[in-house]
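Just one protein chain is left out here, and the rest sit where they should.
When the chains are written out, they are named A, B and C in that same order, and each has its own residue count from 1.
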Amino acid sequence: MARLTEDAKGVYVIAVTPFTDDGALDLGSIDSMVDFYEGAGVTGLTVLGQLGEAPKLTAEESRTVVERVLKRLDGRLPVVVGVSAPGLAPMRELAEAVMGEGAAGVMVAPPWTVKTDDQAFAFYQSVGEALGETPFVLQDYPLTTNVTIAPKVIERIFNEVQNCVMLKHEDWPGLSKITALRAASDSGAMRRISILCGNGGLFLPEEMGRGADGAMTGFCYPEMMVGVVAAYAAGNPDRAHEIFDAYLPLARYEQQQGIGLASRKYVLAKRGVIKSATLRKPGAKLSALDIADVERLLARQAIRLKEIGA
Amino acid sequence: MARLTEDAKGVYVIAVTPFTDDGALDLGSIDSMVDFYEGAGVTGLTVLGQLGEAPKLTAEESRTVVERVLKRLDGRLPVVVGVSAPGLAPMRELAEAVMGEGAAGVMVAPPWTVKTDDQAFAFYQSVGEALGETPFVLQDYPLTTNVTIAPKVIERIFNEVQNCVMLKHEDWPGLSKITALRAASDSGAMRRISILCGNGGLFLPEEMGRGADGAMTGFCYPEMMVGVVAAYAAGNPDRAHEIFDAYLPLARYEQQQGIGLASRKYVLAKRGVIKSATLRKPGAKLSALDIADVERLLARQAIRLKEIGA
Amino acid sequence: MARLTEDAKGVYVIAVTPFTDDGALDLGSIDSMVDFYEGAGVTGLTVLGQLGEAPKLTAEESRTVVERVLKRLDGRLPVVVGVSAPGLAPMRELAEAVMGEGAAGVMVAPPWTVKTDDQAFAFYQSVGEALGETPFVLQDYPLTTNVTIAPKVIERIFNEVQNCVMLKHEDWPGLSKITALRAASDSGAMRRISILCGNGGLFLPEEMGRGADGAMTGFCYPEMMVGVVAAYAAGNPDRAHEIFDAYLPLARYEQQQGIGLASRKYVLAKRGVIKSATLRKPGAKLSALDIADVERLLARQAIRLKEIGA
Partner (left out) sequence: MARLTEDAKGVYVIAVTPFTDDGALDLGSIDSMVDFYEGAGVTGLTVLGQLGEAPKLTAEESRTVVERVLKRLDGRLPVVVGVSAPGLAPMRELAEAVMGEGAAGVMVAPPWTVKTDDQAFAFYQSVGEALGETPFVLQDYPLTTNVTIAPKVIERIFNEVQNCVMLKHEDWPGLSKITALRAASDSGAMRRISILCGNGGLFLPEEMGRGADGAMTGFCYPEMMVGVVAAYAAGNPDRAHEIFDAYLPLARYEQQQGIGLASRKYVLAKRGVIKSATLRKPGAKLSALDIADVERLLARQAIRLKEIGA
């Protein structure tokens, strides 16, 4: 299987983890979900992320999910696996296991104990050493990790840690960070690396305008990310904004902690992608009023998509 | 001047504080800003909030701002003043001063030291005592204060602290909180209080649908909040969503820490509401790329508003 | 093997995890460490705690450590195992495994997402359900978990979650919490549960004075905890303070994040308890100046212990 490189572009969708109504892994839904994402035109999949409810899985279940996804894809699309852990040993253990099964790379967020510039660099340097040959994604997500990494520290990490090949950009606000990193590689101060954007896609058109290579996020309509990225690639930012705006009211609704993921799974279940919208415990549940909100947004979105011919 | 009561409805706009290019208070722009907000149809003004850069003002400047706003309004609209402080004595000092000058009420957010349910209640009980006759707003803003207040604690506060008359709701996600509080007053478990919503207006239509009385936030187009609240009051939620959706791309852009306020002031200056877009130091500045983003959003917004006849 | 109950008393020492100089598990040192703790008169052992570097172990290594400790003890002393995890499934998986091997109970700290009183209760209620028959310890450690649990919430948890049998008390300051909980059980408002105290033992004499049943902490001289608890049990608080004061300068030195654990392992290695003082990466290392500090404290401590005949 091809390994993740600095040239990665497009949409790596953050996959949900499907459960049955009583919270067991739903392997059949993993298959249908993989088929759906592939059909939607994504470039790759990212599994075992926070929004994949990874921390709620046992070690064995984590392996099962990755195996099932890889088997269904059969090498057609690359898979990135979240392996963040408080220690290097468990991180390496999971990374080696999934790379052995055919993953393209792994993703690592910093622990909350990282405070200063040098500590951030030292953490990723030790990750790079621990992972050896495995290419990895630096997940820069201050809102959740409580760790802020300055652009010049990211520059230093990419310059000195060779197996770090991609930035999952979800600093907020972070547009100036993309601009700074692109300026650094344009000037030769750092190698050009892949930048895919998270944050639920909420700033995707502007991020593409600053030089991002695509998206890595899990909004329940991957068609949005695929459409925005394609329109930008085709040199048509106005079309990108048009598509984005049509999906924005729902994408915004997904940006609610807990309820947002429940809303995402509700829509995926409604679309037939997974069988059950259930989150494993402890997890949020939509109320009847929440569902009414989502249904109204879906109805309005369908009308608007028709209007713009998307 | 009328005092703030539980019956407050509509849009209390969070006013910016206008500065000259070199960071001095711009009193002339306070006048034009007040006129603009009044012309836009807001119900009241809230000054000295976080997004009014209140912590950057000296005590004397804070008084000057309040006096100028009150003088310009001349009693036509009520004014709420942010008085949050780490101690009760400075909070009471400012509250007494502004009430003496004609403010309608004050607003208080909890200090980060509040952790448990009883501590939250005890804090607002002591605020109620310290403020005496002055009506006040409970600002529930966990994202900034790091204090989460459960619905049943809010219920208890409103039941036992009589001068607490309004909730500035900006928990995120918080739709279920509005629902819980309205159920509590419908059942007679608590008195019905005013709920105005913040969070940049990002969930305003859904919040109105849950029973909110309006908005208290500072988006650079107060027309959006006024329009959404009016459409809901007129029993037309679809029109409310239509108006909301047209402004949403820009409202979302304002939800960037630091840059968001700079963007808000940029638009207000461009609209002629204030003379300079300057934030007092330390404050963010828009780059040329940020400005291009905002201009694109404004152009697209103008087209969309025309399409929907708003 | 006997299971942990509300009657537990004495000293459950938080065991370090011994590594070789290059960071591999040192099983031989586990044996010598177990022998040392037993010889020092502790009542039980707690393994896989934060200060046992648990998050740095792979799942397999965690099992290996527990097995080795249990085998060496051969049922002579009870063993509590830290099983805190972000999800219930991995927590239950580890708990079932170690209980099957002969552990006496497990310990669970709350995740940082817990904010309100009801959320704290709901978390421990779901832990109780997930663990089934397994007795468990509520670890109340706000300084690290960032979760504050009010005494009345602890009371409610112990009243409604029957397999929660012990409080590891390390709120700081927390003396009034012990007093409140003892008053609650004295009045019959809650059952009397076991309270063992952490925080490096830094308030142990005062905590015993408030009604604690002993200590659960890992200071490098378990003789201190054993001596203080025994003196209190014998009705001799002055002797307890005398012993405590002699060890306090070193115990205080151990209260430095990172360096503190390195200092603890340095002393244990010097005493021949474990072979290497190494912390697994990422971990702190003592400088020559740090070592000089510790040596001075050890020398002074030896003199003082002699003076008081301890």
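Criterion: a residue touches a chain if its C-beta (ideal position, glycine included) is under 8 Å from a C-beta of that chain, and two chains touch if they have at least 3 such contacts.
Please read these numbers as outputs of a predicted model, since none were measured by experiment.
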| item | value |
| --- | --- |
| Given C:Asp21, C:Glu160 or C:Asp245, the one touching the chain that is not displayed | C:Asp245 |
| Selected from B:Leu27, B:Ala40 or B:Ala85 as touching the chain missing from the view | B:Ala85 |
| Among A:Ala150, A:Ala189 or A:Ala299, the residue in touch with the chain that has been omitted | A:Ala150 |
| Contact footprint on chain C, counting only the chain that is left out | 172-173, 175-176, 179, 202-203, 206, 209-210, 237, 241, 244-245, 248-249, 252-253, 256-260, 287, 289-290, 293, 296, 300, 304 |
| Residues from chain B at the interface with the omitted partner, ascending | 53, 55-61, 85-90, 93, 122-123, 126, 280-282 |
| Sites on chain A contacted by the missing partner chain, in the whole complex | 115-119, 142, 148-150, 152-153 |
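Rule of thumb we're sticking to: only the chains that are shown with their structure count from here on.
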| item | value |
| --- | --- |
| Separation of chain A from chain B, taking each centre as the mean of its C-alpha atoms, in whole Å | 33 |
| Whole-Å separation of chain centres (CA-atom averages), chain B against chain C | 47 |
| Per-residue multi-chain contacts in chain C, two or more chains | none |
